[in-house]
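Complex shown without one protein chain; remaining protein chains in place.
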(Lines give C-alpha, C1' and ligand atoms only; values in the text may rest on other atoms or scores of the structure.)
Protein backbone atom coordinates (compact mmCIF):
# COMPACT_ATOMS: atom_id res chain seq x y z
CA UNK A 1 0.00 0.00 0.00
CA UNK A 2 2.91 2.35 0.72
CA UNK A 3 4.23 1.45 -2.74
CA UNK A 4 0.96 2.11 -4.55
CA UNK A 5 0.70 5.41 -2.66
CA UNK A 6 4.12 6.44 -3.88
CA UNK A 7 3.18 5.35 -7.41
CA UNK A 8 0.12 7.58 -7.15
CA UNK A 9 2.16 10.58 -5.89
CA UNK A 10 4.74 10.15 -8.61
CA UNK A 11 2.00 10.35 -11.21
CA UNK A 12 0.19 13.28 -9.65
CA UNK A 13 3.11 15.64 -8.95
CA UNK A 14 2.71 19.14 -10.30
CA UNK A 15 4.11 19.64 -13.84
CA UNK A 16 7.61 21.23 -13.82
CA UNK A 17 6.54 24.12 -16.09
CA UNK A 18 3.53 24.92 -13.87
CA UNK A 19 5.72 24.69 -10.77
CA UNK A 20 8.22 27.18 -12.22
CA UNK A 21 5.49 29.60 -13.30
CA UNK A 22 3.71 29.38 -9.93
CA UNK A 23 7.03 29.89 -8.10
CA UNK A 24 7.81 33.04 -10.10
CA UNK A 25 4.34 34.41 -9.42
CA UNK A 26 4.51 33.65 -5.68
CA UNK A 27 7.91 35.38 -5.43
CA UNK A 28 6.32 38.45 -7.02
CA UNK A 29 3.38 38.14 -4.60
CA UNK A 30 5.80 37.99 -1.64
CA UNK A 31 7.42 41.18 -2.93
CA UNK A 32 3.98 42.77 -3.21
CA UNK A 33 3.15 41.80 0.40
CA UNK A 34 6.50 43.34 1.46
CA UNK A 35 5.42 46.51 -0.36
CA UNK A 36 2.14 46.64 1.57
CA UNK A 37 4.07 46.11 4.83
CA UNK A 38 6.36 49.05 3.99
CA UNK A 39 3.28 51.13 3.13
CA UNK A 40 1.84 50.33 6.58
CA UNK A 41 5.01 51.58 8.31
CA UNK A 42 3.92 55.14 7.45
CA UNK A 43 1.48 56.51 10.03
CA UNK A 44 -0.35 58.56 7.38
CA UNK A 45 -1.24 55.64 5.10
CA UNK A 46 -4.81 55.86 3.82
CA UNK A 47 -7.13 52.86 4.35
CA UNK A 48 -8.34 52.74 0.75
CA UNK A 49 -4.77 52.70 -0.61
CA UNK A 50 -4.03 49.68 1.59
CA UNK A 51 -7.31 48.00 0.51
CA UNK A 52 -6.39 48.49 -3.17
CA UNK A 53 -3.01 46.83 -2.65
CA UNK A 54 -4.56 43.90 -0.79
CA UNK A 55 -7.09 43.48 -3.62
CA UNK A 56 -4.22 43.45 -6.14
CA UNK A 57 -2.40 40.72 -4.15
CA UNK A 58 -5.64 38.71 -4.03
CA UNK A 59 -5.95 39.00 -7.82
CA UNK A 60 -2.37 37.77 -8.29
CA UNK A 61 -3.00 34.84 -5.93
CA UNK A 62 -6.20 33.95 -7.80
CA UNK A 63 -4.28 33.85 -11.10
CA UNK A 64 -1.62 31.61 -9.51
CA UNK A 65 -4.33 29.31 -8.23
CA UNK A 66 -5.99 29.21 -11.67
CA UNK A 67 -2.64 28.25 -13.22
CA UNK A 68 -2.19 25.31 -10.84
CA UNK A 69 -5.86 24.32 -11.22
CA UNK A 70 -5.56 24.29 -15.03
CA UNK A 71 -2.44 22.08 -14.76
CA UNK A 72 -4.20 19.75 -12.34
CA UNK A 73 -7.24 19.39 -14.62
CA UNK A 74 -5.08 18.86 -17.71
CA UNK A 75 -2.55 16.43 -16.26
CA UNK A 76 -4.41 14.59 -13.51
CA UNK A 77 -8.20 14.99 -13.57
CA UNK A 78 -8.83 14.09 -17.24
CA UNK A 79 -7.00 10.76 -16.73
CA UNK A 80 -8.61 9.89 -13.37
CA UNK A 81 -11.06 7.33 -14.79
CA UNK A 82 -8.19 5.44 -16.43
CA UNK A 83 -6.31 5.34 -13.11
CA UNK A 84 -9.52 4.46 -11.22
CA UNK A 85 -9.22 7.26 -8.61
CA UNK A 86 -11.98 9.50 -10.01
CA UNK A 87 -14.13 9.54 -6.86
CA UNK A 88 -11.23 10.67 -4.67
CA UNK A 89 -9.92 13.25 -7.16
CA UNK A 90 -13.37 14.85 -7.66
CA UNK A 91 -14.11 14.94 -3.92
CA UNK A 92 -10.82 16.66 -3.03
CA UNK A 93 -11.11 19.10 -5.96
CA UNK A 94 -14.65 20.14 -5.01
CA UNK A 95 -13.41 20.69 -1.47
CA UNK A 96 -10.99 23.30 -2.81
CA UNK A 97 -13.37 24.85 -5.37
CA UNK A 98 -16.61 25.16 -3.40
CA UNK A 99 -17.54 28.49 -1.81
CA UNK A 100 -14.80 29.98 -3.94
CA UNK B 1 -18.45 15.87 -38.33
CA UNK B 2 -22.08 16.68 -37.53
CA UNK B 3 -22.43 13.04 -36.45
CA UNK B 4 -19.36 13.08 -34.20
CA UNK B 5 -20.61 16.36 -32.70
CA UNK B 6 -23.93 14.78 -31.88
CA UNK B 7 -22.11 11.76 -30.45
CA UNK B 8 -20.13 14.12 -28.24
CA UNK B 9 -23.26 15.93 -27.03
CA UNK B 10 -25.05 12.69 -26.26
CA UNK B 11 -22.17 11.64 -24.07
CA UNK B 12 -21.79 14.96 -22.30
CA UNK B 13 -25.41 15.68 -21.36
CA UNK B 14 -26.01 16.52 -17.70
CA UNK B 15 -26.83 13.49 -15.52
CA UNK B 16 -30.61 13.10 -14.91
CA UNK B 17 -30.22 13.12 -11.10
CA UNK B 18 -28.12 16.31 -11.22
CA UNK B 19 -30.61 17.91 -13.61
CA UNK B 20 -33.51 17.16 -11.23
CA UNK B 21 -31.64 18.44 -8.19
CA UNK B 22 -30.53 21.63 -9.99
CA UNK B 23 -34.10 22.20 -11.26
CA UNK B 24 -35.55 21.92 -7.74
CA UNK B 25 -32.93 24.35 -6.41
CA UNK B 26 -33.51 26.87 -9.22
CA UNK B 27 -37.28 26.77 -8.60
CA UNK B 28 -36.59 27.60 -4.95
CA UNK B 29 -34.19 30.38 -6.08
CA UNK B 30 -36.91 31.82 -8.36
CA UNK B 31 -39.26 31.85 -5.36
CA UNK B 32 -36.58 33.61 -3.30
CA UNK B 33 -36.13 36.26 -6.04
CA UNK B 34 -39.93 36.75 -6.04
CA UNK B 35 -39.71 37.27 -2.29
CA UNK B 36 -37.05 39.98 -2.71
CA UNK B 37 -39.24 41.64 -5.35
CA UNK B 38 -42.21 41.67 -2.95
CA UNK B 39 -39.93 43.09 -0.24
CA UNK B 40 -38.94 45.91 -2.62
CA UNK B 41 -42.61 46.84 -3.22
CA UNK B 42 -42.65 48.34 0.29
CA UNK B 43 -41.32 51.90 0.31
CA UNK B 44 -39.86 51.47 3.80
CA UNK B 45 -37.65 48.49 2.99
CA UNK B 46 -34.20 48.81 4.55
CA UNK B 47 -31.12 48.49 2.29
CA UNK B 48 -29.32 45.98 4.52
CA UNK B 49 -32.37 43.68 4.64
CA UNK B 50 -32.41 43.64 0.82
CA UNK B 51 -28.62 43.04 0.73
CA UNK B 52 -28.97 40.06 3.09
CA UNK B 53 -31.64 38.49 0.85
CA UNK B 54 -29.51 39.01 -2.27
CA UNK B 55 -26.55 37.41 -0.50
CA UNK B 56 -28.73 34.41 0.42
CA UNK B 57 -29.83 34.01 -3.22
CA UNK B 58 -26.16 34.20 -4.31
CA UNK B 59 -25.30 31.44 -1.82
CA UNK B 60 -28.11 29.22 -3.17
CA UNK B 61 -26.94 29.84 -6.76
CA UNK B 62 -23.34 29.00 -5.80
CA UNK B 63 -24.48 25.68 -4.31
CA UNK B 64 -26.46 24.90 -7.48
CA UNK B 65 -23.40 25.68 -9.59
CA UNK B 66 -21.21 23.46 -7.35
CA UNK B 67 -23.69 20.61 -7.81
CA UNK B 68 -23.53 20.87 -11.61
CA UNK B 69 -19.73 21.30 -11.50
CA UNK B 70 -19.31 18.17 -9.38
CA UNK B 71 -21.47 16.20 -11.85
CA UNK B 72 -19.48 17.57 -14.79
CA UNK B 73 -16.14 16.61 -13.20
CA UNK B 74 -17.40 13.15 -12.20
CA UNK B 75 -19.17 12.20 -15.44
CA UNK B 76 -17.30 14.11 -18.16
CA UNK B 77 -13.94 15.55 -17.11
CA UNK B 78 -12.40 12.42 -15.56
CA UNK B 79 -13.02 10.52 -18.82
CA UNK B 80 -11.84 13.27 -21.20
CA UNK B 81 -8.45 11.68 -21.95
CA UNK B 82 -10.16 8.44 -23.01
CA UNK B 83 -12.46 10.38 -25.37
CA UNK B 84 -9.55 12.54 -26.58
CA UNK B 85 -11.25 15.92 -25.95
CA UNK B 86 -9.21 16.89 -22.85
CA UNK B 87 -7.82 20.16 -24.27
CA UNK B 88 -11.27 21.46 -25.18
CA UNK B 89 -12.91 20.34 -21.93
CA UNK B 90 -10.19 21.93 -19.75
CA UNK B 91 -10.22 25.21 -21.71
CA UNK B 92 -14.00 25.65 -21.45
CA UNK B 93 -14.06 24.65 -17.78
CA UNK B 94 -11.30 27.14 -16.85
CA UNK B 95 -13.28 29.80 -18.70
CA UNK B 96 -16.17 29.22 -16.27
CA UNK B 97 -14.03 28.78 -13.13
CA UNK B 98 -11.50 31.62 -13.46
CA UNK B 99 -12.11 34.87 -11.58
CA UNK B 100 -14.80 33.00 -9.70
CA UNK C 1 -37.91 53.70 22.25
CA UNK C 2 -40.52 52.43 19.79
CA UNK C 3 -40.78 56.01 18.50
CA UNK C 4 -37.03 56.46 18.04
CA UNK C 5 -36.93 53.08 16.26
CA UNK C 6 -39.60 54.21 13.83
CA UNK C 7 -37.75 57.51 13.32
CA UNK C 8 -34.65 55.47 12.50
CA UNK C 9 -36.52 53.27 9.97
CA UNK C 10 -38.10 56.27 8.28
CA UNK C 11 -34.65 57.73 7.74
CA UNK C 12 -33.01 54.55 6.56
CA UNK C 13 -35.49 53.32 3.95
CA UNK C 14 -34.01 52.54 0.54
CA UNK C 15 -34.02 55.52 -1.88
CA UNK C 16 -36.95 55.37 -4.37
CA UNK C 17 -34.65 55.56 -7.42
CA UNK C 18 -32.47 52.71 -6.11
CA UNK C 19 -35.55 50.66 -5.28
CA UNK C 20 -36.90 51.08 -8.84
CA UNK C 21 -33.56 50.21 -10.42
CA UNK C 22 -33.08 47.16 -8.18
CA UNK C 23 -36.66 46.02 -8.90
CA UNK C 24 -36.11 46.21 -12.67
CA UNK C 25 -32.86 44.25 -12.35
CA UNK C 26 -34.42 41.56 -10.14
CA UNK C 27 -37.31 41.13 -12.62
CA UNK C 28 -34.72 40.56 -15.33
CA UNK C 29 -32.88 38.12 -13.03
CA UNK C 30 -36.13 36.20 -12.42
CA UNK C 31 -36.56 35.95 -16.21
CA UNK C 32 -32.98 34.70 -16.50
CA UNK C 33 -33.62 32.03 -13.83
CA UNK C 34 -36.76 31.00 -15.79
CA UNK C 35 -34.53 30.67 -18.86
CA UNK C 36 -32.12 28.35 -17.01
CA UNK C 37 -35.09 26.29 -15.79
CA UNK C 38 -36.36 25.91 -19.39
CA UNK C 39 -32.82 24.95 -20.46
CA UNK C 40 -32.80 22.21 -17.80
CA UNK C 41 -36.07 20.73 -19.15
CA UNK C 42 -34.08 19.38 -22.12
CA UNK C 43 -32.41 16.05 -21.32
CA UNK C 44 -29.45 16.85 -23.59
CA UNK C 45 -28.44 20.10 -21.85
CA UNK C 46 -24.68 20.35 -21.40
CA UNK C 47 -23.30 21.02 -17.88
CA UNK C 48 -20.99 23.86 -18.96
CA UNK C 49 -23.85 25.70 -20.72
CA UNK C 50 -25.86 25.57 -17.47
CA UNK C 51 -22.80 26.71 -15.46
CA UNK C 52 -22.31 29.71 -17.80
CA UNK C 53 -25.94 30.78 -17.30
CA UNK C 54 -25.69 30.44 -13.52
CA UNK C 55 -22.51 32.52 -13.57
CA UNK C 56 -24.32 35.20 -15.60
CA UNK C 57 -27.18 35.30 -13.07
CA UNK C 58 -24.62 35.60 -10.23
CA UNK C 59 -23.02 38.56 -12.04
CA UNK C 60 -26.41 40.27 -12.43
CA UNK C 61 -27.18 39.70 -8.72
CA UNK C 62 -23.77 41.09 -7.72
CA UNK C 63 -24.46 44.26 -9.74
CA UNK C 64 -27.88 44.62 -8.06
CA UNK C 65 -26.25 44.19 -4.66
CA UNK C 66 -23.59 46.80 -5.56
CA UNK C 67 -26.34 49.24 -6.54
CA UNK C 68 -28.12 48.86 -3.20
CA UNK C 69 -24.80 48.99 -1.31
CA UNK C 70 -23.82 52.24 -3.04
CA UNK C 71 -27.19 53.77 -2.14
CA UNK C 72 -26.84 52.60 1.47
CA UNK C 73 -23.34 54.10 1.78
CA UNK C 74 -24.40 57.37 0.13
CA UNK C 75 -27.69 57.91 1.95
CA UNK C 76 -27.24 56.20 5.32
CA UNK C 77 -23.65 55.31 6.23
CA UNK C 78 -22.00 58.70 5.56
CA UNK C 79 -24.51 60.35 7.96
CA UNK C 80 -24.32 57.71 10.70
CA UNK C 81 -22.07 59.74 13.03
CA UNK C 82 -24.53 62.63 12.92
CA UNK C 83 -27.39 60.29 13.83
CA UNK C 84 -25.25 58.53 16.46
CA UNK C 85 -25.87 54.97 15.18
CA UNK C 86 -22.42 54.44 13.63
CA UNK C 87 -21.49 51.38 15.71
CA UNK C 88 -24.68 49.54 14.76
CA UNK C 89 -24.54 50.54 11.08
CA UNK C 90 -20.89 49.45 10.68
CA UNK C 91 -21.45 46.14 12.49
CA UNK C 92 -24.45 45.16 10.35
CA UNK C 93 -22.73 46.27 7.12
CA UNK C 94 -19.57 44.26 7.85
CA UNK C 95 -21.79 41.26 8.52
CA UNK C 96 -23.08 41.49 4.95
CA UNK C 97 -19.72 42.38 3.34
CA UNK C 98 -17.34 39.93 5.02
CA UNK C 99 -16.44 36.70 3.25
CA UNK C 100 -17.97 38.26 0.16
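Per-chain numbering from 1; labels A, B and C assigned in written order.
What we mean here is this: contacts are C-beta pairs under 8 Å (C-beta built on N, C-alpha and C of every residue); 3 or more make two chains touch, one makes a residue touch a chain.
Since this is a predicted model, take the numbers as computed values, not measurements.
Asks: I'd like the shown chains that the missing chain touches, ordered by label.
Replies: Taking every chain of the complex into account, the missing one touches A, C.
Asks: Quickly run down the residues of chain C that touch the omitted chain.
Replies: These residues touch the chain not displayed: 62, 66, 69-70, 73-74, 77-82, 86-87, 89-90, 93-94, 97-100.
Asks: List every residue of chain A that touches the chain not included in the displayed model.
Replies: Contact residues on chain A toward the absent chain are 9-10, 12-14, 16, 18-19, 22-23, 26-27, 29-30, 33-34, 36-37, 40-41, 43-48, 50-52, 54-55, 57-58, 61-62, 64-65, 68-69, 71-72, 75-76, 92-93, 96, 100.
The rule is short, and it goes like this: only the chains that are shown with their structure count from here on.
Asks: Does the chain-touch network form a line, ring, star, complete graph or other?
Replies: Drawn as a graph, the chains make an open path, so a line.
Asks: Please report how many Å separate the Cα centroid of chain A from that of chain C, as a whole number.
Replies: From the centre of chain A to the centre of chain C is 31 Å.
Asks: If you average the Cα atoms of chain B and of chain C to get two centres, how far apart are those centres in Å?
Replies: Between these chains, centre-to-centre, one finds 20 Å.
Asks: Would you give the residues of chain C that are in contact with at least 2 other chains, written as numbers and ranges?
Replies: none
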